[in-house]
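With one protein chain held back, the other chains of the complex are shown just where they sit.
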Amino acid sequence: MPEEEWKRLVTIGRERLFPCIQCGKCTGGCPIALVCKTFNVRRILNEVLYTEGEEVAHNKDYLWNCSACGTCMSRCPKGVDPMEMVLTLRSVLVEDGEIPAKVRDVLKSIDVRKNPWGMGKDSRTDWTRGLEVKNIADAEVLYYVCCTPAFDQRLQKVPRAIVKAFNKGGVNFGILGLEEVCCGNEIKRLGDLWNFEALREKNLENFKKYPIKQIVVTSPHCYNSFIHDYPGLDVEVKHYTQKIDELLTEGRLAFTGEFTKKVAFHDPCFLGKHNQVFDEPRRILQRVPGLNYVEFDRCRERSLCCEGGGGRMWIEAFDAKDRTANLRVREAIDLGVEVIATSCPFCLLTLEDAIKIGRYEERLKVMDIMEIIDLVLN
Amino acid sequence: MLKKFDPNIMAFLCNWCSYAGADLTGTSHFHYPPNLKAIRVMCTGRINPLMVAAAFRHGADGVLISGCHPGECHYMEGNYLARRKIFVFRNLLEFVGINPERLQMSWVSASEGKKFSNVVKEITEKIKKLGPLTTFDE
Partner (left out) sequence: MKLGVYICHCGVNIKANVNVAKLTKFAEQLPRVRVARDYLYMCSEPGQQLIKKDIEEHGLDRVVVAACSPRMHEITFRKALRSAGLNPHCLEIANIREQCSWVHEDRMKATQKAQKLLAAAVSKAALLEPLEEKEVEVTPAALVVGGGIAGIQAALDIADTGYKVYLVEKEPSIGGHMIQLDKTFPTLDCSACILTPKMADVGNHPNIELFSYSEVVAVKGFVGNFEVTIKKKPRYIDETKCNACGQCAQYCSIEVPDSFNLNLSKRKCIYIPFPQSVPACYVIDPDHCRYLLTRDCTQCLEVCKQGTNAIDFTQKEELVEVKVGTIVIATGYDLFDVTTKPEYGYHLYDNVITGLEFERLSNASGPTTGEIIINGKKPKDVVFIQCVGSRDKTVGNEYCSRVCCMYTAKQAHLVREKLPQATITVFYMDVRAFGKGFEEFYDRVKQEGVKYRRGNPSEVYRRGDRLVVKAEDTLQGELVEVEADLVVLASGIIPNKQTAQIASLLKLSQSPDRFLLEAHPKLRPVDSASDGIFLAGCCQGPKDIPDSVAQASAAAAKSLIPLSTGKVIIQALTSFVQESDCRGCGFCVEACPFDAIELREVKRGRRVLEVASVNEVLCKGCGVCASVCLSGAIQQKSFADRQILSMVAALGEEYA
């Protein structure tokens, strides 16, 4: 199967580039091209069209710079997907062993530990300490946690808040516990189709084992993977913002506390640009009592990528001062917001870094929507 | 060696949409398998189940009926009439032991040359899988 996948991408993929008219709308919107002049998807695409064979992928370190934000894909007037091409070229590099050391570590960790962070398998459920969480065997809705919030201490607040909210809302949910493995969204985008295939099989096997009616995920990356890369998965998948929005609309959940801050929402690419989930997070925030909601100028379809996707969490491509997340933080400062709200573990980490780099800790915080909800639910 | 099965497929195409669409397929040089041969009628509403039965009796392994999209019939509603007839007739086919999949219906407009070639490719593949129509107990 990986073999077929590979062929699909390389042979049919090239055909799918034929309609390109080199208008440059892809590069014009590319957040990476802002910082890295050599990473010009339009030009790379032209080169791929001119060159027969796969060697075109070689000696292009900059291919690892792509954050898979999907802007190029969503803007192309001819329906070409330049991002898919970049990721396909990466898969050529992976197959030929031309892999940066850090990426190698990630792939190895996936192979051995089924998470990209090199964490011990047994610590996956550490975040649940002191909480009531059922196993999925006894529940209907699977809460699929994601490796990053499960292992990262800063992020563990998010799944904890989700569990509390779901319990309050009377959701009959459970987790896979130690059985959970990485969804593979980033692994596929790092070009390792082989490891991705193994993860997909394992996940599908897990999902089949239990009578699951719905899957709710923490991360937009898992959401994207299950929606687009899991043909044959016939269970409804929801991002937690969609689920919480539903609970609020149905009156099963209500905010009692106040959060009197000026807040803007940062659209995660894998929720917005890739999957057009724009309204639910905004509706939730606008329901929070006392919250003064404002909108970034660049929001929704024009949102600025934080550079945390496409495996970029593990690839330090540029100098820290050149990250696009810094731009985003400066926009927030100019707008006078006190909190950037988001709903993606990666966005949370990259924006928090950017706040530190800009020394704005006193004036600005980044919070997951769940952290805000946690404060107003009591 | 067994001779490879090369199905005989007959098509009834309405003059205004599907026959014109098939002509456009030709003008645009989109290729399709030569198994299908078309008979032109003015409207799919003209097609009598008798003709389909005759096609099977005379050696057709598959029959295609193609007309204007719903709501676009040149004669108001002939294509709806055809659709109803074909729907009923497919049941009858099943009853007499002919796989109703051998009778296909499609909507191809005068501007859908590419679609017509795809329709022919699909029905040819389908009939190839079903094999020759030899018995009446499929």
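We call the chains A and B, going by the order they appear; numbering starts again at 1 in every chain.
Here is the rule we use: contacts are C-beta pairs under 8 Å (C-beta built on N, C-alpha and C of every residue); 3 or more make two chains touch, one makes a residue touch a chain.
Predicted, not measured: the structure shown is a model, and the values here were computed from it.
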item	value
Residue of A:L17, A:A33, A:I136 or A:C269 in touch with the missing chain, whole complex considered	A:A33
For chain A, residues in touch with the removed chain	19, 21-30, 33-34, 37, 40, 42-43, 71, 75-79, 297-298, 300-302
Those residues of chain B which, in the complete complex, touch the missing chain	8, 10, 15-17, 19-20, 22-27, 29-34, 37-43, 45-48, 50-51, 54-55, 57-60, 71-78, 81, 85, 109-112, 117
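One rule holds in what follows: only the chains that are shown with their structure count from here on.
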item	value
Whole-Å gap separating chain A and chain B, where each centre is the average of the chain's CA atoms	48
